[in-house]
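With one protein chain withheld, the remaining protein chains of the complex are depicted in position.
And then subunit A:
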Amino acid sequence: MLRVVLSRTFPRISGISNCQYSAAAIPVPSAQPEVHYNKLFINNEWQDAVSKRSFPTINPATGEVICQVAEADKADVDKAVKAAREAFRFGSPWRRMDASDRGLLLSRLADAIERDTAYLAELETLDNGKPYAVSYSVDVPMVVKCLRYCAGWADKWEGKTIPIDGDFFCYTRHEPIGVCGQIIPWNFPLLMQAWKLGPALATGNTVVMKVAEQTPLTALYVASLIKEVGFPPGVVNILPGMGPSAGSAIASHMDVDKVAFTGSTEVGHLIQQASGSSNLKKVTLELGGKSPNIIMSDANMAEAVEQSHFALFFNQGQCCCAGSRTYVQDTIYDEFMERSVERAKSRVVGDPFNMKTEQGPQVDEEQFKKILGYISSGKREGAKLMCGGGVAADRGYFIQPTIFGDVQDGMTIAREEIFGPVMQILKFKTLEEVVERANDTKYGLAAAVFTKDIDKAHYISSGIRAGTVWINCYNVFGAQAPFGGYKYSGNGRELGEYGLDNYTEVKTVTIKVPQKNS
């Protein structure tokens, strides 16, 4: 699995050996990394919750409590918003700073995270359950790249001068929006934090971030690095807490100018509603998916099987862009099925700190039970269970890699987001048919097509209603490329130059001049 991740999805991680910074061998991890920070981070200080409450964070591989973490609620959100507002005051150090220096701070944050890669990867694995080899080789390096990428934008986010009619001089300023609330999920805790902070800070905003209650630990450590590298107080505030309390307080806050949320479509609705019933804060949403992965009969079979496996099972299936509807053309359906089952059966499930492990536990009991419920529904509704289908260990939240065949479009497992290691394989005959079926969903996050035929590739990539389409690959992410959803999968785009738009107010300045000349 790791080999696949490294050599296929991120082919260049090992490909820069000609430079003097090739990825070093993965160090042996400590399975019990020390937790240094478990409080709220407001105004560059560690604070207890106003309510003095705390909540436990659990190691999903064992079900044991790692530590207690201060639990933010509305009063803490108010404190954090005040700090962020003060940091955003006209004339503040953050507002007065050269854009290139904002970039430099982000670069230094990337450097500090890179320095602490091993520790952060250990903590991420402990708190989230993802295999350490993946945390170390995928999550943390992508965090570093994302921050460096955004750092570069800071002084390149250019306004325009505009040739308007009349004797006027007109230009635009790209100004930060202000105080941004950001609510991130537990499936890629570090990476989602970077995706949110990078563009917001590059463009000069201040941030109040709520991290998922399942996985608060790495975000708090990164908070300490934010202070270490020299961000002014109040620019970034990090609050562990629950959605209905802290998350809701952010979404409804009258002094938060923008909210960005990554999570379920269900909660996405609530966020948008909260904006509407409070101050019309700008909203960007990255929500769920039920992404089609289309395998044409002319595809390279081995490659398509491996990539489709990776598309679904990566990160314990806990990806919003998981390829959870694998459409296979009828002439190759049986062979594809056979090989996919073989691949799933060989998937190594177990201790995430073991280097051979491909799949760790699901993040918590709630998800674990929900996934098992979906597996039951698949059986009940008549899908053919090809492998897996049950619990994989007697403690922790492990689930067997599961494949359903003969899945019909109307089945629950073909319509709802499972967010677990459960693969649905569906059969199709024609190009037109598969495009129509692939689009028959409320979601529109990602899609893929495997084919050697250039016309088919273009037909499908144009025809699918999704924010990301991969051709002969899956889960290829670059900080340079935008990511986001059509339809119920979200609003706005993250990453790339497009991501900056969502953190910018454009101001048009028009000056009367005595006489205009070209």
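Going forward, a residue touches a chain if its C-beta (ideal position, glycine included) is under 8 Å from a C-beta of that chain, and two chains touch if they have at least 3 such contacts; residues count from 1.
As a working rule, contacts and distances are computed from a predicted model.
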{"item": "Choices \"Platelet-activating factor acetylhydrolase IB subunit alpha1\", \"Small ribosomal subunit protein bS16m\", \"Palmitoyltransferase\" or \"aldehyde dehydrogenase (NAD(+))\" - which one is the UniProt name of the chain not shown", "value": "\"aldehyde dehydrogenase (NAD(+))\""}
{"item": "Of A:41, A:149 or A:397, the residue in touch with the unshown chain", "value": "A:149"}
{"item": "Chain not shown: contacting residue from A:27, A:56, A:93 or A:382", "value": "A:93"}
{"item": "Contact with the hidden chain (one of A:27, A:56 or A:230)", "value": "A:230"}
{"item": "Contact set of subunit A toward the excluded chain (per top definition)", "value": "12, 15-16, 18-21, 93-94, 96-101, 103-105, 107, 145, 148-149, 151-156, 158, 169, 230-232, 454-455, 458-459, 462-463, 478-480, 497, 511, 513-517"}
